[in-house]
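A protein chain is absent from this complex, but the other protein chains hold their places.
After this line comes subunit A, so read on.
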Amino acid sequence: MLRVKLRPSARDHGGPRAIPVAEGAAPPQAFRAAAEAARFTGAAGQVLDLPTPGGRVLLVGAGRPRRMLNWEMAGGTAAAGAGRVKRLTIDAGGLAPEAAAALAAGACLRAWRFDACRRREEPAPEALDLVVDSPAAVAPCWERAAAAVRGCLFARDLTAEPGNRLTTRDFAARLEALAEHGIAVDVLGRKRLARAGLGALLAVGGGSANPPRLAVLRWRGSHAAPPIAFIGKGICFDTGGISIKPAQGMEAMRADMAGAAACAGAMLALALRHSPAPAVAVLALAENAIGAAAYRPGDVLRTGAGRTVEVVDTDAEGRLVLADALHYAQRFRPAAMLDLATLTGAIVTALGTHRAGLFGTDAALLAQVAAAGEAVGEQLWPMPIGERHRAELKSDIADLKQCVPTGGEGGRFLPDACHAAAFLREFVGATPWVHLDIAGLGTRAAPWALGPKGPSGFGARLLDALVAQSFEDPDRH
């Protein structure tokens, strides 16, 4: 992440200086003629790169900023416009402290790169000078914003890692390192998973040389309240198992742990900003591999909840590991459970790559989650769990089927995202629950305002915002 310095005035460090300009507002006098000539209007996303005797100046369109998200996007546009430079200055003079912090947050998100696997050949952005009227006034805002940014970037770092570098063990080790921020981390290995009866997670992880893990992260907070629980799908690599995926595009399956990564990122954010709200994350880590001990279509598994499940397609493994994780999370008596998972291709067909699927059982919680998503630009859309979706999961041999076979009575087109949500609902008991199917959003196919192409960290900032907006009131019950 960029090193951010709050400064009362600009320092010449040879890097460009970005000046955000709202749509319709006049740019600084010196650049007005240039702006007019280049038809720079301040519309969101516009950048005007001006060489001046004092160095490069970037006029950055901020659009009509109504929300902090617009300032974040302007910050992102500044970082993208600056290109490969080591240092960047953003001029936030005259802006409210929250807006200034949002500019920095956006720049940090957009400037993120994943260089762990290559030799660095070009300079990468390292530092950001944020010029503000009062560094003391901006500092607390920035601290809060930076926590969410670091959480998001942690999630991206994890998601970007290839399957051979981030095995279940590596993932667990990276999570254990969060202890330095005051997060208690407990990682369950095979023996303890067996003792807890988490047969679904064990089965999914059974085909791999890398054993399954259940990572439990706890943030105490300061309120004596039941925690909010985040449950994440952490399939470090998903071959599909015996129901193997087509070769084309399979490399993307290294990111099939984006849900777990987002939950971990949210926990980091809460810890970094010392959130008073207690939280727990239960992350199901497994590699869905093909092996002699792999589980098969037709297998019947006994889940932690005691329910038996008939396996139809070993590539619908996410809902199986989540079933056990959702069950396990209930031992913390959470106030609410939210699970995040790159779960189904069907949700991509349904909502594309601009909105994630929002399912759940509790209208109030659903509304809170949707609002948090809007606030951070991680948009959701409510989706149904119908009676028929549940009915179609009836099994001839077990308590329920994991999914509906293609081409059977269900027909050629299966509402698999709804089926998956109906399946998960069987494992949440009476706890208010929300499920986010983020299959279309975990990885971006093209650069966007708040990040480059690649892992988006979708969900980490959303969960952090949800806690901030709805779970930090000490009188909440």
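The rule is simple: a contact is a pair of C-beta atoms (placed from the backbone, for glycine too) under 8 Å apart; a residue touches a chain by one contact, two chains touch by 3 or more; residues count from 1.
Everything that follows uses one rule, which is that contacts and distances are computed from a predicted model.
Engineer: What does the UniProt entry say the missing chain is called, choosing from "Probable cytosol aminopeptidase", "Hydroxyacylglutathione hydrolase", "Glycine--tRNA ligase beta subunit" or "GntR family transcriptional regulator"?
Structural biologist: "Probable cytosol aminopeptidase"
Engineer: Just one of A:D12, A:E180, A:E387 or A:D475 touches the chain that is missing; which is it?
Structural biologist: Residue touching the absent chain, from the options given: A:E387.
Engineer: Write down which of A:L351, A:L424 or A:A460 is the residue touching the left-out chain.
Structural biologist: Answering carefully, the residue with contact to the hidden chain is A:L351.
Engineer: Among A:P334, A:P415 or A:G442, exactly one should touch the missing chain; which is it?
Structural biologist: A:P415
Engineer: Just checking the interface: what residues of subunit A touch the absent partner chain?
Structural biologist: 346, 348-355, 381, 383-384, 386-389, 409, 411-418, 440
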